[in-house]
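All protein chains but one are shown at their positions in the complex.
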Amino acid sequence: MDLLQNLYIGFQTSLSLINLWYAFLGAMLGTLIGVLPGLGPIATIAMLLPSMYSLQPTSALIMLAGIYYGAQYGGSTTAILINVPGEASSVVTALDGYQMARHGRAGAALATAALASFFAGTIGTLVVAAFAPPLTALAFEFGAPEYCALMFLGLVGAVVLASGSLAKALAMVVLGLLLGQINTDVITAVPRFSFGIPELMDGINFVVIAMGVFSFGEIIANLGKPPEHREIFVKKVTGLWPSKQDFHDAAPAALRGTLLGCLLGVLPGAGPMLASFTSYSVEKKMSKTPEAFGKGAIQGVAAPEAANNSGAQTSFIPMLTLGIPTSAVMALMIGAMTIMGIQPGPQVMTTNPGLFWGLITSMWVGNLMLVILNLPLIGIWVKLLTVPYRFLFPAIMAFCAIGVYTLSNNTFDVYCAAAFAVVGFLFNKLGFEPAPLILGFVLGPMMEENLRRALLMARGDWSVFVTRPISATMIVLAVGLMVMITLPAISKKREEVFVDEE
Amino acid sequence: MTTSLLSRRTFTRLLAATAVAGLGCFGLAQAQTYPTKPVTLVVPYPAGGANDMLGRLIGQKLSEGLGQQFIIDNKPGAGTLIGATVVAKAPADGYTLLVGGFASNAVSPILFKAEYDPLTAFEPIGLFGTAPMVVITFPNSKYKTLKDVVEAAKAKPGEVMYGSSGNGSPLHLAGEMFTAQAKINLTHVPYKGGSAHILDLIGGRLDVIFDTSTNSTPLIKGGKVRPIAVSSKTRMADFPDVPTFAESGYPDFTVNGWYALYAPAKTPKAIVDRLSVELQKVLKQPEVIEKLRGVGVAPASGVASELAKYGPDEFAKYTKLIKDANIKAD
């Protein structure tokens, strides 16, 4: 079988001692920068690139891929432990992961995240090796109308993320969409709501909003409670390892998340992030106990983590088959390849099979490294939570402040974070849940851009959204989902939901 | 064998950082032997793009030549205006320099409200590279030459669509200059950076893209897109079969990306000269030439007087083009 033959060639490369070493180094460094709030893999890779030119191309790319996965996994760790989501996809992990941590189950949450990621990474690698061409074809089917419909579906799904009042959840989505409107209009280059501040022309940075409304708001609210009522973390930590029941609950969720991630990951731009949001919504809708979500449901950690990681694997497909980077990290990898004298693109598969299959198999090796590296670390992370809160919260604030500054080496982002700390505090006081806001903020500009581009290319014909099969299907799904969400709310005649304060 | 491949210093740093962060043990800070005053090279783009890569390459070579550390400071935002403004307002002592070019010193100050005058705010040090434009289409498209595009556009005005990575990008302005010179009407479809426009081109939803050679060289070599014209004066070494714009009947088409080093205005001439001489030396190194070519950038001379003429010419050219094409951002 060709696939086995190819995987064999690949493992010959990726399992060589030196490449294992670089995979390990990459995963370790990636975990480190992922754990630090606000720091992403891009700045680190850019810094490392000059010293990487002396490496063999295969080793360099394997290390870069390791950094990429490591950073993603590290981001989940921070989201679970201290409620600081560093990227859009870990916002979902924070929802239930942080609650698990508060109830003394940080170990189980972290282990679940690691194992679900590893499982998804394994499947994702196989999918990349076996189904890259048909999935590339899927990516081509997605034009502006399809993207727009997909974003619309995602936004409707965002409402499911919240567990309180429907009107408030909708308001959060719309507020997120409006915050996303602070930018330079892509179609006409008009700066909107920038008040002459050049920094606002590129919009508010996602990390600033996420830190403000999730972490800072929560810290202020916590400090506002008298210490004896505070009990942020349960003192007794129950077990570092998920229980049998946990495995039973998490495994199917991880499988569904993996599949969603494999499909959506191929789409450039929003793929992996949409995958983790969607899989969470799916789990919550399918669950017999949807009320457990948002309070520490293990499925709420397993599914999005799996989706995110398998999406991260398949997001390499356009780069491998076409040489088109779908993210900044991949653009860097392509840049590294060109400078090392390798023309990226489909021909790599034939001209340099060792590199091509080596890279694919090293994705799996990288995932393995992450598990090996991170399972032992769980004990240390959990210990971190036993640090008294009076030491912990200034540390969280301090690392976040540096992270925010380094986003673009500009103090403007720091001031924005201060403003969103107030906003986050208000949300906390008034009972708004920030997750739908984040999804609205991230998806909104993409949806608007694609909607207007679709109309531009279709010369103003709105029917383009329903005459194309993929787009029409997604719009039908979105409308159906909307009915599903609103019906119970109406039939219950707005029965008062007492969201109990934790 | 293992550690020597990654520079040892980098490795120790990584290890130190990991040790400190992961395990929470605090080693003693090893005294750094920084040169007394390192030079900051402001790159007005986020880390990782072509500009950043070029800036790092030039910075590294300059620091080897001058024995001083060149620190890359990424200050992205507002179409390069944020980073360029920082340099324009920095002390004119040669310790803060700008990796400028097409956007920061020509197009962005025309499109958006800038706090600096690109003609007077900087002291030119030297142009270090230009990137010609390549017109690309999808492999089985019916457009084989620029003439085909023009004829199709004349038959159905506005039906032929070209994509760009955004309003005011070289890709957009190249399209505008071409429509003006060919007296045709093409529909401009802007995208927000990234690679979605390339996917739409390969998928056949766009007709052509006026792309920079930096982006399109790998795609052409991979056979995913087909070049139909290049904007360089002579045919490009990589694509000897592809005619130039001049050969195709548009000798006045002169849009290309460019990259240059600037100091704040009033920087002492001795410092500017020193930097320019060093830049010229750097640009003669075979390694540098090879790396620039590798990413589709043609190395330039690095002579200050040349940039002193080139920059204002570009500014004047795009001021006129943007006004004529009625591209506005207000």
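All chains are identified by letter, namely A and B, in their written order; residue positions are counted from 1 within each chain.
Note that a residue touches a chain if its C-beta (ideal position, glycine included) is under 8 Å from a C-beta of that chain, and two chains touch if they have at least 3 such contacts.
Keep in mind that, in the parts below, contacts and distances are computed from a predicted model.
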Options "Quinol:cytochrome c oxidoreductase quinone-binding subunit 1", "Tripartite tricarboxylate transporter TctB family protein", "PaaI family thioesterase" or "Sodium:proton antiporter": UniProt name of the undisplayed chain: "Tripartite tricarboxylate transporter TctB family protein"
Chain not shown: contacting residue from A:Thr44, A:Ser59 or A:Ser163: A:Thr44
Residue in contact with the excluded chain [from A:Tyr98, A:Phe399 or A:Phe465]: A:Phe399
Sites on chain A contacted by the missing partner chain, in the whole complex: 33, 36, 39, 43-44, 47, 165, 167-168, 170-171, 174-175, 177-178, 181, 185, 187-188, 190, 192-193, 216, 219-221, 223-224, 226-227, 389-391, 393-395, 397-399, 401-402, 405-406, 409, 411-412, 414-415, 417-418, 421-422, 425-426, 429-432, 448, 451-452, 455-456, 459-462, 494, 496
Chain B residues touching the omitted chain (full complex): 13-14, 16-18, 20-21, 24, 26-27, 29-30, 32, 40, 71-74, 91
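We take it that only the chains that are shown with their structure count from here on.
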Distance between the centres, which are taken as Cα means, of chain B and chain A, whole angstrom: 30
Residue numbers on chain A that touch chain B, as the complex places them: 18, 21, 25, 28-29, 31-32, 35-36, 42-43, 45-52, 54-56, 59, 139-144, 184, 186-191, 196, 198-199, 201-202, 268-269, 318, 322-326, 328-329, 331-332, 334-335, 338-339, 341, 343-347, 377, 380, 408-410, 445, 449, 453, 456-457
Chain B residues within the chain A interface of the complex: 1-2, 5-7, 10, 14, 17-18, 21-23, 46-50, 52-53, 56-57, 60, 73-79, 81-82, 85, 111-113, 115, 161, 166-168, 187, 189-192, 194-196, 198-200, 202-203, 205, 217-219, 221-224, 291, 294-295, 327-330
